[in-house]
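Below is a slice of the complex: some chains, not all, each in place.
In order of appearance the chains are A and B, and numbering begins at 1 in each one.
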Amino acid sequence: MVIVMNPEATEEQLQRVLDRIHDAGLKTHLSKGQYRTIIGIIGDKKKIASLPVEAFDGVEKAVPITASYKLVSREFKPEATIIDINGVKIGDGSLVVMAGPCAVESREQLLEAAEIVRAAGGQFLRGGAFKPRTSPYAFQGLEEQGLQYLAEAREVTGLKIVTEVMDAASVELVAAYADILQIGARNMQNFHLLKAVGRCGKPVLLKRGIAATIAEWLHAAEYILNEGNYNVILCERGIRTFEEYTRNTLDLSAVGAIKYLSHLPVIVDPSHGTGKWRLVRPMAMAAVAAGADGLLIEVHPNPAEALCDGLQSLNPANFAVLMEDVQQLAAFLRRRSA
Amino acid sequence: MVIVMNPEATEEQLQRVLDRIHDAGLKTHLSKGQYRTIIGIIGDKKKIASLPVEAFDGVEKAVPITASYKLVSREFKPEATIIDINGVKIGDGSLVVMAGPCAVESREQLLEAAEIVRAAGGQFLRGGAFKPRTSPYAFQGLEEQGLQYLAEAREVTGLKIVTEVMDAASVELVAAYADILQIGARNMQNFHLLKAVGRCGKPVLLKRGIAATIAEWLHAAEYILNEGNYNVILCERGIRTFEEYTRNTLDLSAVGAIKYLSHLPVIVDPSHGTGKWRLVRPMAMAAVAAGADGLLIEVHPNPAEALCDGLQSLNPANFAVLMEDVQQLAAFLRRRSA
């Protein structure tokens, strides 16, 4: 943390600021420049973060120097984290595909979707049993019934299951069925939920909040790791911008940023990220080329009958083309880097 | 809902779309223009909302015509809602001020803050006992102990209490102490929590999400009203934009928009909305002039000692000036409109 003093700050004000910092058990480093006096604060990150320095008289602003997350950082753990989910590895350089319908709508729909995913070479079946919806009048999910269909689909196809948990009270229930617990974008800063999945121990897929900075996203992951659960996969799914053509703006630069800042694996959801099925294939290709560890894709046996997000779901034929393309691309990139 | 067909859509595709809409129990109105064929869909809003029309072959886009919220709308209830909280009215044309520290830090700090608020003429004491924080290492609140201090401050000063509830499991606990339950910006779309406070019956202060459109905010309120709780106060607290000088961009036009679209009262939080104590007074004045029903203000006995948000908290002297100013302004505006 660097503190910048007002040009008109008095020596007395400066001294009070220094005293206050020293009282907190921190050291300071003073630098008087031509325009400004600045104070570098040296010491424990947590103590520094808790100082309301800008509220001191004579202070113009405080500039953070280092991020306050730790466990998720590359500095803390330089080698990449590889997560093994009953034999499927995420983060080891291979490409993992999680696909399926937005919502579990019926046993038939889900088993059909699962077969499509399996046939095309996906490893995970996705599908929401609990659905967060903007309107209270929209379809809210089949709840536990949906979880049972997911488990049945796993039995039949061998696919692993990733599905969303929406509140701390349901973590145990969802964890009894799922291989990966998904935290949705709207819940990225639902801290009770983050702590609950942190204590639960199951691998977690943490979607980026719709208006979350990369730093906030990593802090949210830190909540989970801080409870002892290191099996966190990050998922870029688009951020909210002024652009109206796409549902969100898929921020693929987040892939490279996460790889640099953190050791955690990161996957990309081009379906929510664009909201338009025509853009899913090019953005899936782009995600793979950017270095993503996996993809989260909406596919529906019949998008025109979907109870949610029909317009961003691929039909089985388009999904098969996409899978062929991304797998070939991933194989090409692996050969290049080998 | 209006459906716009692709220029190259076939008659057969058009017919299939019409059939699909009719099958859902809805009527259509066809209009063939120079550039496009468009279909107006007539019938029940919920049925319309559940059609994945853009996933039909031949459809270019679907354009919603009316919002899908109902209970919160002016159409549904033309007269303004006035909420009576043990004798203090919100939405009746008077100005309500809710003030206090960001977090309850100690018994002494809170009682001191309460006295400052009371002396300056505020009606509500605010203060977080449960604090949502970006970092797991930041102060998370005194929890139930904090609630007890709030209740004690109410005893001593006669102020009503508004405080945040962060998850459905704590609603009963917080409701046992608070006069108004606050839903924070990060939880605006925590739908389990919205339903829980909807069932609880206590008045609710619903903060706008950091990246929520006005329509999404009203939909979130709809969740609460849909459970039978009509005592909802909306709170504009700034949205996330590219601007870096302020912590958020306080969207005061939301006040007028809410007044036009909804019957619910709306207040403004210039402290979080700007993140800078110097901007709190001008934006509080602006909020009152824009027609807000109240203000939510951070005041701390000693901002430089605050455990959170010290830089946006007013000190007692500045708070007293602000209160004098906004009350005079509110009185002037009431005389003008009388």
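By our rule, contacts are C-beta pairs under 8 Å (C-beta built on N, C-alpha and C of every residue); 3 or more make two chains touch, one makes a residue touch a chain.
This is a predicted model, so every value here is computed, not measured.
Undergrad: Copy number of the whole complex, given 2 identical chains are placed, is what?
TA: This structure file describes a complex of 4 copies of one sequence.
Criterion: only the chains that are shown with their structure count from here on.
Undergrad: Rounded to a whole Å, what is the gap between the Cα centroids of chain A and chain B?
TA: Centre separation, chain A to chain B: 26 Å.
Undergrad: If we count contacts the way the header does, which residues on chain A are in touch with chain B in the complex?
TA: 20, 45-46, 49-50, 52-57, 68-69, 132-139, 166-169, 186-187, 189-193, 210-211, 216, 219, 222-223, 226, 240, 277, 303-311, 313
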